[in-house]
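This part shows subunit A:
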Amino acid sequence: MTSLGDIPIKVEGGTSATDFGNALPVLSEVRHALARLIETGEPTQIDLGAMPFGPGDEERLMALLGNGEVNATIDALGPTRIRETAFGGVWVVEYLNADEQRVALHLEIDEVPQMLRAQRDDFTDALAAIDARLAPVSSNEPADGQRTD
Partner candidate 1 sequence: MITPMEFLMWTKGPLFQLALTIFALGLLARLVEIFVLGRAHNYAVPRGSAVVGGLRTLYKRFHTDPGTFKSAPFDVVVGIIWHTGFIIALLLFIPHVELIKSTFGIAWPALPNPVVDAITAITLLGLLAALAHRLLHPVKKFLSTPGDYVIWAVTFLPLLTGYLAYHRVINPYPLALGLHILTVEVFLIVLPFTKLTHIFTVWLARYYNGATFGRKGVQS
Partner candidate 2 sequence: MASSHHQPTDGRPAPPRQPDAQPSLGEILRRNGVSRRGFLKFCAATASMMALPPSMAPAIAKTLETARRPSVIWLSFQECTGCTESLTRSFAPTVENLILDTISLDYHHTLQAAAGEAAEQAREAAMQANMGEYLVVVDGSLPGPGANPGYSTIAGVSNYDMLMDTVKGAAAVVAVGTCAAFGGLPKADPNPSGAVAVQDLVKDKPVINVSGCPPVPMVITGVLAQFLTFGKLPELDQYNRPRAFFGQAIHDRCYRRPFYDKGLFAESFDDEGAKKGWCLYRLGCKGPMTYNACATMKWNGGTSWPVEAGAPCLGCSEPDFWDAGGFYKALSVPPGKPGDTLLAAGAAGAAVGLAAGVMGRRKVKAAAKAHRTVTADELEQKL
């Protein structure tokens, strides 16, 4: 099956992304959020899906934000791609579903994006799981293929 990208499109008129100006206002919002993070430690999430972006606005914003040192993928309910921008503390979080279609696109202004943090509720579960692992070891060594749970 041919995908949309295979259909040749000839763009006339040469509209540049600068013609639609919603990238810079978002960058300015990021700037204020970053200032707030420094002053009060309050993180900010910006839903880019709620922005009235014109054609090319998102690409232009991403070009303005650039690339940083961290790239991460989380595999939960489909992949989530997290990328640090050239500006420390400013993260691009792209939520995808199992079919790699975008579900949401956020900017997070925080030390670490929420999705990357281990969840507090998981700690107790993890503790129990480790205890379960340790319990049989202390009594007798499980044989290969033997289930411990």
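How these were chosen: all candidates are chains of the complex that A comes from, given by their letters.
Everything below uses one rule, namely that a residue touches a chain if its C-beta (ideal position, glycine included) is under 8 Å from a C-beta of that chain, and two chains touch if they have at least 3 such contacts; residues count from 1.
No experiment lies behind these values; they were computed from the predicted model shown.
Undergrad: For subunit A in this complex, identify the touching candidate from 1 or 2.
TA: The answer is candidate 2.
Undergrad: What does subunit A use to touch candidate 2 in their complex?
TA: It is residues 1, 12-13, 15, 19-22, 45-47, 49-55, 57, 74, 76-78, 80, 95, 97-99, 101-104, 106, 114-115, 119, 121-122 of subunit A that touch candidate 2.
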